[in-house]
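Only one protein chain is missing from this complex, and each of the others stays in its spot.
What follows is subunit A.
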Amino acid sequence: MVKLETLIDRTRSSLCMTSISVRYGINLFFYKETCPAVKNILLLDSEGKRVAVKYYSDDWPTNVAREAFEKAVFAKTQKTNARAEAEITMFDNYIVVYKFSQDLHFFVTGSDNENEIILASVLQGFSDAVGILLRGNVEKKEALENLDLILLCLDEIVDGGIVLETDANVIAGKVASNSADSGAPLSEQTISQALATAREHLARSLLK
């Protein structure tokens, strides 16, 4: 009998939850209106292939839709020169800010009523943090070899579309302190790895 009651309670609470989320559907709309939101962050290579991507919006529900978006963004920006300064374009009612570094293309997308400069600061944070984490070697090969760092970096910049941090040094610091290298005992590292770790520590102490 007790079990039955808890079961009823549970169904009730779950029903109650659905109706509430329906009722607050409007809020969701507002929330997107007022809080600066990032719709996706992309890191592609010089042929438009994925290195690492992260989507925060339901605008692209399937992988097919995402790939189509990446393809279109890449085609549209490919011929521009976004190396010295971040570039920007409007695209299907999205604002895309982007920056290239060797064979890596960084993109940050927001809705067309988003503050462009906020998006640009996210892009700056991302590309600079990747630069620090890859020790200046910002290229596809290096990025894939350190994909764990790139993914952690994405995780530290934006959470569910909300900007977590835009300062590249802080982002890189949070990622690097957790990287596998520093966690493993020194004896297990090869000489070159140990050297790299040492270099990194030095770099970080200089940055402070």
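Note that contacts are C-beta pairs under 8 Å (C-beta built on N, C-alpha and C of every residue); 3 or more make two chains touch, one makes a residue touch a chain; residues count from 1.
In this section, contacts and distances are computed from a predicted model.
J.: Under which of the names "Phosphatidylinositol N-acetylglucosaminyltransferase", "Bola-like protein", "Coatomer subunit gamma" or "Ubiquitin-related modifier 1" is the non-displayed chain listed in UniProt?
T.: Matching "Phosphatidylinositol N-acetylglucosaminyltransferase", "Bola-like protein", "Coatomer subunit gamma" or "Ubiquitin-related modifier 1" to the record, the invisible chain is "Coatomer subunit gamma".
J.: Which residue, A:Val73, A:Leu104 or A:Leu152, contacts the hidden chain when the whole complex is considered?
T.: A:Leu152
J.: Considering the whole complex rather than only what is displayed, give the residues of subunit A touching the chain that is not shown.
T.: For subunit A, the residues touching the absent chain are 4, 7-8, 11, 13, 15, 17, 19-21, 23-24, 27-28, 30-31, 34-36, 50, 52-53, 63, 66-67, 80-81, 85-90, 93, 97, 115-121, 141, 144-148, 151-152, 155, 159-160, 162-166, 174, 177-184, 188, 190, 192-193, 196.
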